[in-house]
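Could you have a look at this structure, given as structure tokens, before my questions?
Every protein chain but one is kept in place in this view of the complex.
Just so it is clear, A, B, C and D label the chains in written order, and each chain counts residues from 1 on its own.
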Amino acid sequence: MLSGRVTGTIVSTRKVDSLIGSKFLEIQLFSNGKETSEYIIAIDTVGAGVGEKVLITTGSGARLALDNANTPTDAVIVGIID
Amino acid sequence: MLSGRVTGTIVSTRKVDSLIGSKFLEIQLFSNGKETSEYIIAIDTVGAGVGEKVLITTGSGARLALDNANTPTDAVIVGIID
Amino acid sequence: MLSGRVTGTIVSTRKVDSLIGSKFLEIQLFSNGKETSEYIIAIDTVGAGVGEKVLITTGSGARLALDNANTPTDAVIVGIID
Amino acid sequence: MLSGRVTGTIVSTRKVDSLIGSKFLEIQLFSNGKETSEYIIAIDTVGAGVGEKVLITTGSGARLALDNANTPTDAVIVGIID
Partner (left out) sequence: MLSGRVTGTIVSTRKVDSLIGSKFLEIQLFSNGKETSEYIIAIDTVGAGVGEKVLITTGSGARLALDNANTPTDAVIVGIID
């Protein structure tokens, strides 16, 4: 799993139907609690906002955090880090 | 998930039957909204064209965006970024 | 599979319900028995503590080490290295 | 998905039974149509030969291109690039 800070929102009006209603956030990844130059885009499930530090699950495990486990994504924000 | 700009088309006449009809696009990946030197090839589902900025899902989640979830791919364009 | 040394704990009070009760540890990855600058966050299953050297499974295989194979994670500590 | 040029064959006499009959090719990966220093080994499904430019699917999607979707592989050549 990865940690990082939310830096912005990705807006996509024209997208596959199964992603309608999903909120896409861009996240600057952390390593050992420090900022890196890596970024990832993930679907939010916990109401994360820009500036918050979050915990991210990638791959097939990410979808298990969503109401619809068939959502075509590979990364989901699963928690806010205290 | 990844973002990037479509840079071209990959044409493959001789391919596995289950990929017949799929449109393969090459995409220059972005990080934090800026161009990187990384590229990926993905199947298009949203009618993306060269020059458009797109949202990409990789891995097993990519196939969930296709009509046939058994398509042998690992990356699909799931949205056009506004 | 990966090896590394546990360096700390990640605390997330606000998280998806299916991760309540999971213990998240940050691990400095090793390569050929030596420390690298790479870190990963994994769920603990073997009672690992800070400073211990551990064995980690990533991806869908990680979930198979948990009581609930539908836990939305992508990395699990599956053993303590002697 | 990835593109690259086939550079050689990997021969393994002693292997798991479910890989008997599979042809393993080593491929130099391309990025934006240019050679990189990265290589991958994939099972061939389209009769690719050394020197040909190919399209590769990785991960669980790779297996969907094979007659036996339970073949223990993570990369399959799914097309010859024109």
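Heads up, the rule we're going with is that contacts are C-beta pairs under 8 Å (C-beta built on N, C-alpha and C of every residue); 3 or more make two chains touch, one makes a residue touch a chain.
This structure is a prediction, so every number in the text was calculated from the model and none was measured.
J.: Under the definition given at the start, what are the shown partners of the omitted chain?
T.: So, spelled out: the chain left out of view touches C, D.
J.: Mind pulling the subunit D residues that touch the left-out chain?
T.: Against the missing chain, subunit D presents residues 7-8, 10-16, 18-19, 24, 26, 28, 37-43, 59-60, 62-63, 70-75.
J.: Taking the full complex into account, what residues of subunit C touch the chain not shown?
T.: Spelled out for subunit C, the touching residues are 1-3, 31-33, 45-47, 55, 57-65, 76, 78-82.
By our rule, only the chains that are shown with their structure count from here on.
J.: Which integer distance in Å separates the CA centroid of subunit B from that of subunit C?
T.: 31
J.: Averaging over Cα atoms per chain, report the distance between subunit A and subunit B in Å.
T.: One centre to the other, that is 19 Å.
J.: Note the residues in subunit D that touch 2 or more other chains, in rising order.
T.: Residues: none.
J.: Drawing the touching chains as a network, do you get a line, a ring, a star, a complete graph or other?
T.: Topology of touching chains reads as a line.
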